[in-house]
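A protein chain is absent from this complex, but the other protein chains hold their places.
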Amino acid sequence: MIPTNAPALTPLLFLFTGLLIPLAAFKFRRLAYWLALSATAAASAVALSNIFRVLDGRAIHYRFGGWPPPIGIEYVLDPLSAFVTSVINVIALIVLIHARRTVEADLPQGKRVPYYALVMLMMSGFNGIVMTGDFFNLYVFLEICSLALYGLVAVGDRKSPVAAFRYLVLGMIGGCFYLLGVGFLYMSSGSLNMADLKAILLVLGPRPGVIVALAFMLLGFGLKMALFPLHGWLPDAYTYAPTATSSLMAPIGTKIGAYGLIRVLFFVFGLQFITQTVPVATVIAWLSAAAILYGSIQAMAQDEMKRMLAFSSVAQVGYIGLGIGLANAWGLVGALLHVLNHGLMKACLFLVAGNFRMKLGHSRISRLDQEARRRMPWTTAAFTLAALSMIGLPPTVGFFSKWYLAWGSIRNGSWVFLAVILVSSLLNAVYFFRVVERLYLKPADRPPEAEKSGAAARVRSEVGASMLVPTLVLAAALLVVGLLNAFIVKGVLLKILPPGLAGMNP
Amino acid sequence: MPEFLVGHFFYWFVFLLMAIGLFGIVLKRNLIKKVIGMSIFQVAIILFFVASASKWGGTVPVLDPKLGVSDASRYINPLPHCLMLTAIVVSVATSGVAFALIISIWRRYKTLDEPELLARMKNDPD
Partner (left out) sequence: MTRNEDNPIITLISSMVAPFIMLFGLYVIFHGHYSPGGGFQGGTLLAASIILLRLALGSELGKKQFPSRWGTPLGSLGVLIYFGTGLAALLLGGTFLNYAFLPFSPQASHNRYWGILSIEIGVGLAVMAVLVAIYDDLLEGEPRA
């Protein structure tokens, strides 16, 4: 039963658990966390096994209600959706292991059970967006995950309701623009199914209705993905949300917008449409280049670590957008690899920020010094490894996605984008080494007696195992996935490329 | 040109409503008025879909024994109406969440005026 129902299993599993948690935890409050964790573990197992089901490149279609498309809604399991769901679910599993202690520390007693229910609904929304093959179904799951995210962001410190309100208004506008795009597309073609629309659009050509639909859908996905200049909600939402929410939202949320963009641009509208008929890809590439520079420069000016990581996310989303906008095989592989890499790196960095908040009480960069490193050596080591990966030093993962993106720019002859990628690596080095320098080199102000007793006075207060192990696992994964990235590219990513893109000959 | 304006008059009205909604979200200072603007914007999109479903001389899409099922142009298109049911529910849920957030903002900052709120937030220690 599992193989035949594989495409629909992950969103349904999360939805079921999200509904079960308020009922089950009526009596047993502690059950909420374990139900959430086991659902995420089961969904990760299903998502990873799904990759092996589609290794030959053929897609599995699943009809809801037995109605054939385009009358019914269908879910499609093809290499792209299998890859993205695996990334999302595995990272969510690792972050949820870390989340138990921070949720206990950040949230009052009565809010923990609804928190886990909302996390399950959010994961159901993310998986539904990736798995679905129907445009309106994508809107439904987009709104499910957005509503859950508004609630998850709002339970943080004092300023979080304002951040959540801004996210709500902007997210709602984005969703409405996407719905408007779907409306125009339906009015022009009469179908809502993605595969069907691909065939119809070849006949329709660049009508005004179709072009307007593409523009509106681009706005909707761009806002979800926080592509510059639609990123206004992101810094406040990432900073003021509780630790577990930031760690879940940052590695995964923006990737869903990127997935939507890839799916609509490459698999529905087609390469010819987006490069020659309407130069959408060029627009996205230039906006992404602006995002990379803007995010990196703004990140240098921040004092709070989570806010710096938020602006850094704006820049990293720019890399993914650049890979999409280059519209050649190297660029798309770079973008997809960066989806995986940035998920791992950002999750590790936000977990480190959570560890600092837990033990030091703050995550302000100006207040970090050697004392923090002496107290929490493993966390600092994980931060350093993740920082090296963000800058792009081999053999960590960050290097390889920038490598593919650089090759993609060279193939297109876009020297400006190549310069942007190189300059931004330098800017990344500036704002990450600022923190690393403080942690390793800035002397702490300690009273003179403590200096004399030396090693005996050193207080080690590293975070507990349930928070440390996920951080270290993610940091180790940065090295392991970097060394094994050739297998990922050859085995999975090359199969994702749509038939229009040329092969990857250097 | 006159046929373009007059024949599509309902769509012009819908776009006017969308513009009013966006104007409300962007230019009004009070948070509740922003939520009202957002609600107007969503209703405009719902009306857009519903307008696209109608046909000249079509009737309600419930089976009428006198008309039968052979000619589909006698019934209006029911699919956009079903899609908009979901959109209306999403709009209600979002308004609910927005008002809950507004109440939470009021409790912490005692103001709903956006420039005043931003000033108070700047003075608030993080």
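The first chain written gets the first letter, and so on, giving A and B; residue counts start at 1 in each chain.
Here is the rule we use: contacts are C-beta pairs under 8 Å (C-beta built on N, C-alpha and C of every residue); 3 or more make two chains touch, one makes a residue touch a chain.
Everything numeric in this text was worked out from a predicted model, so none of it was measured.
Novice: One chain is left out of this view; which of B:I20, B:L67, B:I103 or B:L118 touches it in the full complex?
Specialist: Within the whole complex, the residue contacting the unshown chain is B:I103.
Novice: I'm checking contacts with the chain that's been left out. Which of A:L19, A:A42, A:A59 or A:A290 qualifies?
Specialist: Of the listed residues, the one touching the omitted chain is A:L19.
Novice: Name every residue on chain A in touch with the hidden partner chain.
Specialist: Touching the chain left out of view, chain A contributes residues 1, 5, 8, 12, 15-16, 19-20, 22-23, 26, 62-66, 114.
Novice: Since one chain isn't shown, list which residues of chain B touch it in the complete complex.
Specialist: 60, 62, 85, 88-89, 92-93, 96, 99-100, 103, 107
What we mean here is this: only the chains that are shown with their structure count from here on.
Novice: Which residues of chain B touch chain A once you look at their complex with the stated criterion?
Specialist: 22, 25, 31, 34-35, 38, 41-42, 45, 48-49, 52, 79-80, 83, 86-87, 90, 93-94, 97-98, 101-102, 104-105, 108-109, 117, 121, 124, 126
Novice: Residues of chain A touching chain B in their complex?
Specialist: Residues of chain A touching chain B: 136, 140, 143, 147, 150-151, 154, 157-159, 161-162, 164-165, 168-169, 172-173, 175-176, 179-180, 183, 186-187, 304.
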